[in-house]
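Take a look at this one; I'll ask things after.
Apart from one protein chain that is not included, each protein chain of the complex appears where it belongs.
Now for subunit A:
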Amino acid sequence: MSAVGHDEIHAHDGHDNHDAHDHHHEQTFIEKYIFSLDHKMIAKQYLLTGTLMGIIGIIMSLLFRMQIAWPEESFTIFKILLGDKFAPDGVMRNDIYLALVTIHGTIMVFFVLTAGLSGTFSNLLIPLQIGARDMASGFMNMLSYWMFFISAVIMVCSLFVEAGPASAGWTIYPPLSALPQAIGGSGLGMTLWLVSMAIFIASSLMGSLNYVVTVINLRTKGMSMTRLPLTIWALFVTAVIGIVSFPVLLSAALLLIMDRSFGTSFFLSDIYIAGEVLHYQGGSPVLFEHLFWFLGHPEVYIVILPAMGLVSEIMTSNARKPIFGYRAMIASILAIAFLSTIVWGHHMFISGMNPFLGSVFTFTTLLIAIPSAVKAFNWITTLWRGNLQMNPAMLFSIGFVSTFITGGLTGIILGDSTLDINVHDTYFVVAHFHLVMGISALYGMFAGIYHWFPKLYGRMMNKTLGYIHFWVTAICAYGVFFPMHFVGMAGLPRRYYTNTNFPLFDDLADVNIVITMFALVGAAFQLVFLWNFFYSIFKGKKAIQNPWRANTLEWTTPVEHIHGNWPGEIPEVYRWPYDYSKPGHDDDFVPQTVPMKEGEEELHHS
């Protein structure tokens, strides 16, 4: 199986070039940097685009956090960034607040944590870690990136629409998202949102299909599925979830487009707005909720699984110790993936669907805590009696486990239909999902960037700046999201422009200021990261081939990128990727390419 893949890739190489090996023709600038077919370059393109979108998304969050802390005050920064129309006299408009919340969610979930995280590392690591010369289809890979880029451009363009960008929340529940009469952003802004997302989905599907095919077909000789690094397992399963669930969002988006533009009634019924009855009859917004969350819930695992994979790999190589429970880790990834497709209803306990369904979804949802707990305990045990190398990537990996536990535990509250009644859509939810998928996934992404930067750019990032970045971020992340639990349990609904209309919530004003201060400081320190990142691309210290002394195949490639990854033959794999500190070896790591010694035994079950 693997051997066949090995030959195929040579044939594929020959198709691109005159010779299967080294005699590449000189690539033009456009071939090399823009319409590149090389997975490493495409990974960098994803990373840069994701980073830029991330900057936009985080700035938006700062703007609306300022509005929540100091409601309806005038800020010069609002005037500058939002303009006089969206923020007259520097005071943010109430519908623009909702627009910012909406676009922040959309950008962070889809453009940063789906494309930026999974897109970057799937592209970079899948061929390198399985021992393939490139993706199964380099062309489709390029197409996937450029469609992502177009969708990002459209999303950014929608910010400049006169009536404002989409403002119905990132979940775009109709009728609010369907009727421009209901909110200004549901006009052209929402149309652009839908178009952008449709293109995004197409891009994501092309990427995912490519990842799946590559992992199945192009593994090098000896790279059996049980010798795959956990990163690849996570990215592979992520791609499968994406293929299963994204088409459903596409259909929801298409039906919504039909309702909006062609007068159908899939999601709308019995509506009286702005003094008149609309013609819609027989549709149901609850149907949309089902379709949306059929993607929406797997989506959070699409976000978190790659981070889990990266963290597993980084943690084991920096602990100089095999990952604990390799098989259990794979099993829990598979269990999470399976369960993730049958828990969507926990977003809808009080949507008006049959309460019996609520019971079923409570059951499946709480089940998902089991594989999550297994993973958390396995990571902790991996640290036990290790020899931890505290590189910035390692710190972020430990931080990941910390926020994943803190955020994950409150999922037990929210996944319980009874308890959800009173905390649904409050700040409790905001705290929960930001910690468990927002911050955790970002930590995973940061860890990945620090760890694979030498592979991406051939240089090292400055570790001192990395430490500063981590510690301030770690404190601020808790500072922002921990107090939010209390705000939520006090009954404060999310997506409120100001809380001053409820004297009941007056005592929450101080907490909100604390949260915003932490957010501002935390965001400011991301500049340290950005500086480190961009400076190191050009001026960072030159990296050696295997700076972290890791086992996986990507560190057997030369520092300088070459098309086809390995100058000679593709290396053969003789062992699993986690032989760190194995007794009987001189070094504390044994790369996968090292054959088993005579009489050497596998000390793990596989």
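What we mean here is this: contacts are C-beta pairs under 8 Å (C-beta built on N, C-alpha and C of every residue); 3 or more make two chains touch, one makes a residue touch a chain; residues count from 1.
We take it that contacts and distances are computed from a predicted model.
For the chain that does not appear here, its UniProt entry gives the protein name "cytochrome-c oxidase", which is one of "Glycine cleavage system protein T", "cytochrome-c oxidase", "Sigma-70 family RNA polymerase sigma factor" or "Branched-chain amino acid ABC transporter permease". Of the candidate positions A:N217, A:S251 or A:S269, contact with the hidden chain is made by A:S269.
Only one residue in the set A:I183, A:L249, A:L291 or A:L553 touches the chain that does not appear here, and it is A:I183.
Contact with the omitted chain, checked across A:L209, A:M225 or A:A376, is made by A:A376.
Residue-wise, the contact with the chain that is not shown comes from A:L508, picked out of A:L508, A:L553 or A:V573.
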